[in-house]
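The complex appears here minus one protein chain, its other protein chains still in place.
Letters A and B mark the chains in the order given here, with residues in each chain numbered from 1 onward.
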Amino acid sequence: MDRPHSDAAGAGRFLGLVFPLLPAIPLLFLITQWGSVAEGNVKSVSFPWVPSLGIEFSFFLDGLNLLFALLISLIGVFVAIYAGAYLRGHPMLRRFFLYLALFMVGMLGLVLAADLITLFIFWELTTISSYLLIGFNHDKASARRCALQALLLTTMGGLCLLAGLILLGYTAGTFDLQEILARGDYVRGHSLYPAILVLILLGAFTKSAQFPFHFWLPNAMAAPTPVSAYLHSATMVKAGIYLMARLHPVLGTTPLWEWTLTIVGAITATLAAILAVRQTDLKLKLAYTTVVALGTITMFFGSDDSVAIAAAITFILVHSFYKASLFMVVGIIDHQTGTRELDRLGGLGKLMPVTWFCAGAAAISMAGFPPFLGFIGKELKYEGALAIATEPTLVAGAAIFANILMVTVAGTLALKPFIGRQRPKSDDIREAHWSLWIGPLVLSTLGLTFGLFTPLIAEGLVQPAVVTLLGEPKIVKLKLWHGVNVPLIMSILTFGLGVCAYLYQRPLRAFLAFLLSFFPTTADRIWDALLEGLKRLADVQTRWLQHGILRRYLRVIFLAATAALLLALIRQDNLSLSVAIPALNVKEWTAMLLVAAGAVMASSVSAPLAAVCALGALGVGVALLYLFFGAPDVAITQLLVETLFLVLIAATLHRLPLSYGRHATRFRRLDALIAIAAGVVVTITILAVIEQPFSSPSSDYFVANSMPEAFGRNIVNVILVDFRALDTFGEVVVVFTAALSAATLVGYTLRGRRR
Amino acid sequence: MNAEALQALTPILTLSGVIILLMLIVAFLRNHRLTLGLTLLGIAVTVWSTLNVSPLLETDPIAVTGLLVVSRESLLFYLLFLLSAAVVSILAFHSFEQGTAIQPEDSGEKRNKGDFHTRPTFQEEFYLLLLISLLGAIVLVSASHFATLFLGLELMGLALYALIAFPAIHANRNSRSKDQALEAGFKYLVLSALATAFLLFGIALIYAQYGQLQFAAINAAAAAGQGTPVLLAIGLVLLLIGIAFKLSLAPFHFWTPDVYQGAPTPATAYVATVSKGAVIAITLKLFSDIGAFEMRAPMQVFAVLAVTSMLAGNLLALQQENIKRLLAYSSIAHIGYLIVAFLVGRQEFGREAVIYYLVAYIVTTLGAFAVVSLTADYARRANTQSSPYRISFYKGMFWRSPWLATSFTMMLLSLAGIPLTIGFIGKFYIFAAGVQAGYWALLSAVILGSAIGLYYYLRIIVMMVQRPGAVVHDDASSGEVSPGEVSPSAKLTHEGVSIAISGQMVLAVLTVALLAFGIFPQILINWIQ
């Protein structure tokens, strides 16, 4: 912020060294628990939080979330080392580490949560901290736009998720995840199941960038590379995947679940693969391949076959390693050369051998060549795809297609920047500092090691996860060599086509561009258009509703109120009105006529003075009515108040205009119509009400008790000053307040000395 | 009236006494600081007397002469409103204090004929009126009779009109804000008076059937088969229209943005929190006493109003550039959410949800307006060219005044219902209440509305996070700042917003409350229960 840079940089270097220890703590803890969890034990810890709502702050550790938690903390360590080097000297490094730490906590909390609401809270924490991380380069307008887009999309998804989780919680009768897992059959049979599923999947799909929400992820590449390496490979985008895996036993195995996940996943994977090949920006290429991976995993979660699930789980692992590594490699290239545009890079292999090695190892794993973990993952994928009952052709087709293009992309990434003529021409380009390449090196090597020592992975990580996910014991075998079978043939086919595609990259790219030109618009643009449309709608609505013209407001209000009353009257079945010619005597008729004439005159004259006179006559008429109908007290008050009011008006009238014009001609008819409608409805309502038999026990009480209890002969007065004395006191206060308000406003201030 | 009833009345009596005392003191000795001190002291004494009453009500609420009922629930509202009023009065002090001297830019403006401003201005009445309005709110929430309901409502409202139009006579406001204040004053008056008319008409209809004005007695009469439910429903619908005005539920919300914008920000905060809170509290009480939760017509009307409010409010807020108007529209939406829980008010859970959401709403809204008010005070003092009420004024706030921006962010996150704020638990309650009752259409509206709401809350946060001096290209379409122009806040680029200690404390307390009840909601839930 405002601190001198040198100071901040020094502190940053120190922080860069210390910070990686932070994710190392949970990593060590998880490793100590590994053995026992792999045997099927579940550890849990819980704190009461909002007992009255049934919410607990609780966590648990089982085979499934152990895998995720390990990935998060392991990659976290390396990303932290990498970030310290990558952003060295950045004035806001401390802030960056704070956000990163916040994100790690959010992510770990999310996967370990054992309560739906706890889970949601960490879910939102990752959303917000990822927003801060993506938008870290606030200077760029594009970064801000993309950060906002990602934030909006994922928070809206989050909102749906919250609704879905609450629905799920109330359906299952608890927010405790472990208990809910045991009630899958009940939830699936519930009538609310489709709503729950759709809402939760909306949350998961937005977070994991599934079609049609896939566009935010490539846009989020505006983030600094360490952020992309962490958030967009192994962690945040996997949150949605985790959620699907976690709730698979509860929501899965229905046709709705299977079809939705399979189709959405297949579309995402295919579309993103095409887009990935088309890209020339290295980082964007990687972003799209991440979307491919996410789509593939989603597609496999659509099934409940153990091989498919094992394939998905293995792929999560594989993908996290190579993708984090590749992101970091691209970051190194960007950092050292200043560009990540494919066409401007070449021949870096000699200058940066370690980086090349990392890139190569990760890319081979990505392309699925033996003996890397990627190969095993891919073989398993094909086997799983064939095992999926619903639509094996679709799944296998999508998987093969995506993989062919992945081979191409992997080749591009591993070879293009490193071979050929050196570009950009500069003498400054040299191998990066060790702290930059250590992360990708270790992760790539791990990919290789795990590939060679498969049982370690199969029994230690994948099998417990699959068993937890499916809720039944399954043996998962991961082998490099399965013998010659259909998946192997598919693999060979993939390699062949992939290499071809790599060789004919340029025409392929041109062809894909041509193909895509048939789609007139991208989801990104649709989203923008959607937002724009919403804004325009808001504008229109604001103009239409909130124009600031008082009488138009009033018109709407009177219309709405009249309509509401009319509706209520119409819906009443036994509405009976007895309209008899009223038997009034002459003086009563006179009073009524006086009132009516006063009202009509007041509404039609154009001089305020005339209107005041009319009002005066009306007031007298009303007072007379009170008098005739047994309310002399009211009559006297009415006269008094009327007089006072007229005096007030007379006193102020000289400050007001002499004429206030007539009713605006344009609206005279319309307004008269509204007015008459209101009057008629009111009359009918009163008539209808008066039809009801009436007894007034409290009036009877007052009549009976006013003399014996309060010793007053005027019952109205007794009510006011005795039975309702409080109320009358309040009335006095109201009048006093009105006086005070008026005085304040007019500016007659109470005299006093000013200190 | 027995001794117990009198004791139950002590908070109301104390507050009345405070008002009279303050009035006397103001009459002889005008001192702004002293008045604020006395106001706060008076509020503190009333809080103390309220807490003293609380043990009396361990078992049953106490009825005072059939007009008022003091229950533990109403005491909770007393405390809530008293504390809100304390915050408002501190804000008012800052808002009116620095302006005793007429600012140079103001002196050049046109003076209207018959202007009164040449005399020194007095701001002490503001506190007096505030306390009177508070008294009205407190009477209102303990009403058990239509006469008291009407009285409390009018007492609260009458003082409010003057509070809203207050800048019209105040010297430290420029001519434009005077105009706005007057406009706000009469708009509120005009529509509020209309609401009163609706209310009275509704009361008349209800009375015409049952011959009773006491809530419980009406319920008893209705249960005994007197009158027709439909006509009672019509009366309640009319009553509801009156209430909808006060709560600014769409389509009776028209006054809200204009009043929020024109009124001095402390008064706006008061309108948004205490005034609406009291109306909600009494409506909850009225409905459960009178058995209206079992009636279809008023519930349906309420449901429709809730949906229109949620959608219209959020849509109207979407493109707002004025922060006060934005908060006005968002408050419309929030009351809409609250009504969803209100519809379940028959059950204990629904009541709890309503009260919790109300507390969350009041704390958050007070906080948001506190930020706006204090920022505007600073801008007035610093004589900034751009209006402090435009959202663009907050651009880069994070870098200039990190604490202020952080607390504002908390408020906005709470309004958006993001976890670990009080607003999240509120939203949780709304969802849960809706789910329990199976109001799917309403819930969809809540989700849709909140989704739109996210956009404009987050937009402000994004604006605050923007680095100062950043090019404003992508905001040009929504803001009035054209790309070439220097951002209006550029003048303040390296200057933080300075706020007096008491203002900072108010913000700190509200932010802490917001987080504390967001992280440990059980404390508040226990109080409510």
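Simple rule for what comes next: a contact is a pair of C-beta atoms (placed from the backbone, for glycine too) under 8 Å apart; a residue touches a chain by one contact, two chains touch by 3 or more.
Everything that follows uses one rule, which is that contacts and distances are computed from a predicted model.
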item	value
Undisplayed chain, where the name is taken from the UniProt record, one of "Acetyl-coenzyme A carboxylase carboxyl transferase subunit alpha", "Integration host factor subunit beta", "Na+/H+ antiporter subunit C" or "Phosphoribosylformylglycinamidine synthase subunit PurS"	"Na+/H+ antiporter subunit C"
Among the chains presented, those that the missing one touches	A, B
Candidates B:16, B:65, B:133 or B:261 - the one touching the absent chain	B:261
Sole contact to the chain not displayed, among B:137, B:156 or B:208	B:208
Hidden partner chain, touching residue among B:168, B:267, B:391 or B:458	B:168
Interface residues of chain A (partner: the chain not displayed)	542-543, 547-551, 554-555, 558, 578-580, 582-584, 588, 592, 595-596, 599-600, 602-603, 608, 611, 615, 618-619, 622, 625-626, 628-634, 637-638, 641, 644-645, 648-649, 652, 655-657, 660-661, 663-664, 667, 671-672, 674-676, 678-680, 682-683, 686-687, 689-690, 694, 696, 698-699, 702-704, 706-708, 712-716, 719-720, 724, 727-728, 731, 734-735, 737-739, 741-743, 745-746
Residues of chain B (touch criterion as defined above) contacting the omitted chain	112-116, 146-147, 150-151, 154, 158, 161-162, 165, 168-169, 176, 178-180, 182-186, 189-190, 193-194, 196-197, 200-201, 203-205, 207-208, 211, 213, 257-258, 261-262, 321-322
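One rule holds for everything that comes next: only the chains that are shown with their structure count from here on.
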item	value
Whole-Å gap separating chain A and chain B, where each centre is the average of the chain's CA atoms	26
Parts of chain A lying in touch with chain B, wherever the complex brings them together	1, 49-53, 117, 120-121, 124-125, 128, 132, 135, 138-139, 141, 144-145, 147-148, 151-152, 155-156, 159-160, 162-163, 166-167, 170, 195, 531, 534-535, 537-539, 541-542, 545-546, 548, 550, 553-554, 556-557, 560-561, 564-565, 568-569, 571-574, 655, 682, 685-686, 688-690, 692-699, 723-727, 730-731, 733-734, 737-738, 740-747, 749-755
In the complex, chain B residues that touch chain A	16, 26-31, 34, 64-65, 67-68, 114, 116, 119-120, 122, 125, 128-129, 132, 135, 139, 147-148, 151-152, 154-155, 158-159, 161-162, 165-166, 168-169, 185, 187, 190-191, 194, 198, 201, 205, 208-209, 211-214, 217, 221, 226-228, 230-231, 233-235, 237-238, 241, 251-252, 254-255, 257-258, 297, 301, 312, 315-320, 352, 399, 402, 413, 416-420, 424-425, 427-429, 431-432, 435-436, 440, 443, 447, 450-452, 454-455, 458-459, 462, 465-467, 470-471, 473-474, 478, 521-522, 525-526, 529
